[in-house]
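Of the protein chains in this complex, one is absent; all others appear in place.
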Amino acid sequence: MGYPHPIHPKETPLLSQHFGELDARSYEGWTRRGGYQALRQAVGMTPEAIVDEVKASGLRGRGGAGFPTGMKWGFMPKDDGKPHYLCCNADESEPGTFKDREIMRWTPHALIEGCAIACLGIRAETCYIFVRGEYTEPGRILERAIAEAYAAGALGDNVFGSGKRIEMVVHWGAGAYICGEETALMNAIEGKRGNPRIKPPFPAVSGLFGMPTTINNVETLAAVPPIITRGGAWYAGLTLGSPKSTGTKLISVCGHVQRPGTYEITLGLPMRELIFECCGGMREGRTLKAVIPGGSSVPIMNAAEVEECVTDYEGIAAKGSLLGSGGMIVMDDSTDMVLQICRLARFYAHESCAQCTNCREGTAWTTRILERILRGEGKRADLDLLLDLAENMTGKTICVLSDSCAAPVVSGIAKFRDEFEAYLSGARAPLAVGA
Amino acid sequence: MADAQVTLTVDGMDVTVPRGTMLIDAARQAGVVVPHYCYHPGLPSPAVCRMCLVQVEKMPKLVPACVTAAADGQVVHVHSPEAKQARKGVLEFLLINHPLDCPICDQAGECELQDFVFQEGQAGTRYGDYPKRFNPVEDFGPDILYVPNRCILCTRCVRFMEDVAEAPVLNVSERGDRAYIGIDPDHRLDHPWSGNVVDLCPVGSLVSKDFLHKARAWDLDKTASVCPGCTQGCNVTIEARDEVVVRLRPRTNPEVNRWFMCDAGRADYRWMNRGDRCEAPLAIGDGRPVAHDWDDALTTFASLVGESDGPAVVLFGRRASSETIGWMLRLLDGRRTTAAIQVPEGPEAPLAAVPNLALRRERSPNLHGARLLGADADWDAAIAALGGAALALVVDADLSDAEAAAMSGAARVVHLATVADPRLTTAALVLPVTTMAEEQGVYVNRDGRAQRYLPARTPPGMARPGWWVAASAWQRLGADRTVPATASEALGALPAFAGLDHDALGWHGRVLATAAAGGTR
Partner (left out) sequence: MSHDTAPAGPVFTPARKAELEALAAKYPTRQALLLPALWMAQREHGWVRPEAIDEIAAELDLTPAYVRGVVTFYTMYHTHPVGRHFIQVCTTSPCGMCGAGDVVAALLEHTGCGELGATSPDGRFTVIETECLGACGFVTPMLIDDDFLESVTPDTVPELLARYP
């Protein structure tokens, strides 16, 4: 459902069907809604069978990278004798993204069940759910649900009497966007600074505590139970667009729409239907100017690009952006693009872990230039300088935070250059920003 | 069947390296230096500075050479336009908050930031008049200052303390461009090996208080030497400005000290600059010292030795060279001699993560050389033997008052001195000798490794190496005897070192077959 709004006909409520139902949070309430059938089924399946089902589904990582989930699970060793770990990435901090939160606070058992099945698939006995420190409400609901699951025998050392063991632990973050990066997340669990690690080694080889590890997003894991009960082929058939973009995606739409919220659509739905029908379109008297479709780290799309765009991995990529996390920020004609891009740059400068020179210095410098442009003190050469810095910040670092800072800058200058020029020429009144 | 070696091309040159070698090392073997900051062969590689990004054909992005393994058939470009552009970008980023205070920075002239900016950076900054990040200088401890404004956050210091010293007392604090190197406010950086962070720092961010503003890097004369502090035998470079030693730094030796030396060794150089040196041979006649030239002095010395009848005692100071010890004993050949070397003791301080590397309890660089040569008597027994000795030779030893008083028990005393000792009232001759900083010589460390050292400064006055003094007297006491022309010859003439000369020892020394059995303790 487009929580907090009623389900729209263009939505496909699979994960979101029970958003808003307080009763769905409890073990008993979730079981009544068909929950834990999948886990009961999965404890009787081989790990390979579970992985094959997920591979067949075409499910791709829903946190942002879009990597095929079954393939990722398949990277885990089979016979190494080492403890394996599953990490659930509940660090949701990508600006514009607020969908994992809904899964955690309305259907926590869906997540728990998905994590448990994933553990069985990758031969892990321990799952750490890394919850960002700010998610006090969803995290606590999740903790209570986990306790219920233990009490009911869905977790613990004898899951549903199968003799299999699954331990689930909530590990609280403490304020760092970068911990959403899978290797930084592992470092945060290990009690270190949340610095991303260099790869190789890859987590499936040497991850959490040096052991084979799989990290998946909340939404990805929550999609696993229906895949098990209804089959991967069924999920693979759920598409309105590319056959490589299967299933449903929670799109959290925010910004200048009538009805911001979390909407669940079958991948391939035209973007304008999502924005103008599900979300009720623009506010009174306003027109669409720009959309950031997948969280602030993806290139900005202008209205023309949105017009013909299909909401799936391939469709958005064809328009020069990315589906990413599905955090859709909609901007109307009242938006000061330069101001918003500057605020995004400031976000990245705050969140840079400080390891890589290009990111540490580049995000801050980019912010300062943009602030100066907004203050009316920008120079002609600043736009070329911003683009040059963006290039020095792309493809050169351990993780993609600096690339993420560059994306709105590059796409912003390319598609809204006139707004930057207006500040440079003095045609637009300066703002009091920055130091 | 996987080959143990791989062959790749770096900047057009083919090179074959063992599988598992990182590109940065493979490139170096091909003669190509990949510019870098955070990488250091003695530390784990975090690949954070991003300077070492190189272009590898068929790889979609530039890769960090310090953590990318060489593979068969790789074609690597270190100096392609793309790689150079990336490095230029990193250098520009590093400079935006840098104070550019080279005129007052100790690192100038030996600064890797200067070096690579000159080599590949751009002439001007595009940062303009934005404010630079400012943090005040911090006193980290006994010898180390931290200048945050110059710090490039390479984290070598943090990694050294955490991974090599296994004492994680430095950290990276804060995040983003607010980050700096932090230390627990209640803690001082006084770990026995912490001085190495100053060497490791590529810029002038961690600086030594002792060296602060003392000399410019380009004014320094650098000499290969061996630390005279203990039996470990770390290889060092003695750095002097206008004949005054201002600094000791470690010299790389993979077999002994790798890239490191301890703080005790670092600090122990001031004695090399003492001004109150004995500068001329002195004969004490009628209670008054009279200066002589070497010829007369040696003749007197030889006769003192030749005419004395009975047991002899030789007391060697802690830093005596193998050549000096060997020739002093040869001079006394044929008599009952008690020879001891002074070995002060102090607490042992290992460098945790490096096997067989520590500040050793025995604070003499040549204890094992002395034993090899027969100067292995117990020090206190040697002092006791003074009473009744016909001849006592003191070779630059640091005597206590009681020990100095005991000298009068010997019938004849000759003092080979760097600094005269007025307490030795019965010394018939005082002969000026060089310190190890003023001569060539060899020390044998606790693993039986013979290592050579070179003179870093000119000896004062008429001071000469102890072995030359002994050999010259020895020459006068027999027929067909010649004084060795060089320290190297002097070494080779000693049975314990037969067949060796200084060249054979190279610059990393050589473990002696005879001494190897001595082993480590």
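Each chain gets a letter, A and B, in the order it is written, and its residues are counted from 1.
FYI, contacts are C-beta pairs under 8 Å (C-beta built on N, C-alpha and C of every residue); 3 or more make two chains touch, one makes a residue touch a chain.
No experiment lies behind these values; they were computed from the predicted model shown.
Novice: Which listed residue, B:65, B:169 or B:297, touches the chain dropped from view?
Specialist: Of the candidates B:65, B:169 or B:297, B:169 is in touch with the missing chain.
Novice: Using the touch definition from the top, which of A:150, A:172, A:234 or A:276 touches the missing chain?
Specialist: Once the missing chain is taken into account, the touching residue is A:172.
Novice: Give the residue, chosen from A:188, A:215, A:398 or A:424, that touches the chain omitted from the document.
Specialist: Residue touching the absent chain, from the options given: A:188.
Novice: Please give every residue of chain A in contact with the chain that is not shown.
Specialist: Counting over the whole complex, chain A touches the hidden chain at residues 4, 83, 92-98, 100-101, 126, 132-137, 167, 169, 171-177, 188-194, 209, 252-256, 260-262, 296, 327, 329, 331, 335, 339-340, 343-344, 347, 350-351, 353.
Novice: Need a quick check: the contact residues on chain B for the chain that isn't drawn.
Specialist: These residues of chain B touch the chain that is not shown: 162, 167-175, 182-187.
Following the convention adopted for this analysis, only the chains that are shown with their structure count from here on.
Novice: How many angstrom lie between the CA centroids of chain A and chain B, rounded to a whole number?
Specialist: Roughly 55 Å separates the two chain centres.
Novice: Which residues of chain B touch chain A once you look at their complex with the stated criterion?
Specialist: 46-51, 53, 61-62, 64, 67, 86, 89-90, 92-94, 96-97, 126-128, 130-131, 152-153, 172, 174-179
Novice: Sort out for me which residues of chain A touch chain B in the complex.
Specialist: Touch residues, chain A against chain B: 176, 193, 198, 349-358, 360-365, 368, 372, 379, 381, 385, 391-392, 395-398, 435.
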